[in-house]
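Yeah, one chain of the complex is gone here, protein chain that is, but the others are all in their spots.
And then chain A:
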Amino acid sequence: MKNCIACGMPMKKESDFAMGDPQKDYCVYCARPDGSMQSFEEKKQGLINFTIKTQGLEKSVAEKAVANMMSKLPAWQEYFKK
(Lines give C-alpha, C1' and ligand atoms only; values in the text may rest on other atoms or scores of the structure.)
Protein backbone atom coordinates (compact mmCIF):
# COMPACT_ATOMS: atom_id res chain seq x y z
CA MET A 1 0.00 0.00 0.00
CA LYS A 2 1.18 3.49 -0.86
CA ASN A 3 0.82 6.62 1.24
CA CYS A 4 0.23 10.02 -0.32
CA ILE A 5 3.56 11.90 -0.46
CA ALA A 6 1.81 15.20 0.25
CA CYS A 7 -0.52 14.39 3.16
CA GLY A 8 0.33 10.84 4.26
CA MET A 9 -3.11 9.37 3.62
CA PRO A 10 -3.05 5.66 2.85
CA MET A 11 -4.09 4.98 -0.75
CA LYS A 12 -5.53 1.56 -1.46
CA LYS A 13 -8.62 2.02 -3.61
CA GLU A 14 -8.30 3.56 -7.08
CA SER A 15 -10.54 6.38 -5.94
CA ASP A 16 -7.98 7.34 -3.28
CA PHE A 17 -5.47 8.35 -5.97
CA ALA A 18 -5.37 11.63 -7.86
CA MET A 19 -7.41 11.22 -11.08
CA GLY A 20 -8.18 7.66 -9.92
CA ASP A 21 -4.70 6.74 -11.22
CA PRO A 22 -2.77 4.26 -9.00
CA GLN A 23 0.47 5.36 -10.71
CA LYS A 24 0.21 8.73 -8.96
CA ASP A 25 2.11 9.33 -5.70
CA TYR A 26 -0.43 11.77 -4.31
CA CYS A 27 -4.06 11.42 -3.33
CA VAL A 28 -7.31 12.79 -4.64
CA TYR A 29 -7.35 15.40 -1.84
CA CYS A 30 -3.92 16.75 -2.73
CA ALA A 31 -4.73 17.17 -6.42
CA ARG A 32 -5.92 20.34 -8.11
CA PRO A 33 -8.96 20.12 -10.39
CA ASP A 34 -6.59 19.61 -13.37
CA GLY A 35 -4.95 16.63 -11.62
CA SER A 36 -1.60 18.27 -10.79
CA MET A 37 -0.37 18.24 -7.20
CA GLN A 38 -1.12 21.23 -5.01
CA SER A 39 1.77 23.53 -4.14
CA PHE A 40 3.29 23.72 -0.67
CA GLU A 41 1.44 26.94 0.12
CA GLU A 42 -1.89 25.62 -1.16
CA LYS A 43 -1.60 22.40 0.82
CA LYS A 44 -0.42 24.17 3.95
CA GLN A 45 -3.29 26.65 3.87
CA GLY A 46 -5.79 23.89 3.14
CA LEU A 47 -4.59 21.81 6.08
CA ILE A 48 -4.56 24.77 8.46
CA ASN A 49 -8.12 25.71 7.49
CA PHE A 50 -9.20 22.10 7.81
CA THR A 51 -7.66 21.72 11.27
CA ILE A 52 -9.34 24.91 12.48
CA LYS A 53 -12.68 23.91 11.00
CA THR A 54 -12.76 20.36 12.35
CA GLN A 55 -10.95 20.78 15.68
CA GLY A 56 -11.53 24.43 16.51
CA LEU A 57 -7.82 25.11 17.12
CA GLU A 58 -6.36 28.55 17.60
CA LYS A 59 -4.66 29.64 14.35
CA SER A 60 -1.07 29.64 15.58
CA VAL A 61 -1.50 26.18 17.11
CA ALA A 62 -2.98 24.86 13.87
CA GLU A 63 -0.06 26.37 11.91
CA LYS A 64 2.52 24.66 14.10
CA ALA A 65 0.74 21.31 14.04
CA VAL A 66 0.45 21.43 10.25
CA ALA A 67 4.13 22.39 9.87
CA ASN A 68 5.06 19.43 12.08
CA MET A 69 2.99 17.08 9.95
CA MET A 70 4.23 18.41 6.59
CA SER A 71 7.87 18.27 7.71
CA LYS A 72 7.59 14.48 7.82
CA LEU A 73 6.15 14.03 4.33
CA PRO A 74 8.35 13.26 1.31
CA ALA A 75 6.80 15.93 -0.92
CA TRP A 76 7.81 18.86 1.28
CA GLN A 77 11.30 17.99 2.50
CA GLU A 78 13.00 20.89 0.73
CA TYR A 79 10.85 23.37 2.67
CA PHE A 80 12.09 22.12 6.01
CA LYS A 81 15.84 21.85 5.41
CA LYS A 82 17.66 23.35 8.31
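What we mean here is this: a residue touches a chain if its C-beta (ideal position, glycine included) is under 8 Å from a C-beta of that chain, and two chains touch if they have at least 3 such contacts; residues count from 1.
Following the convention adopted for this analysis, contacts and distances are computed from a predicted model.
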Name the chain not shown, per its UniProt record: "TetR family transcriptional regulator", "Transport permease protein", "NADH dehydrogenase" or "Urea ABC transporter ATP-binding protein"? "TetR family transcriptional regulator"
For chain A, residues in touch with the removed chain: 1, 8-10, 12, 15, 47, 50-57, 61, 64-65, 68-69, 72
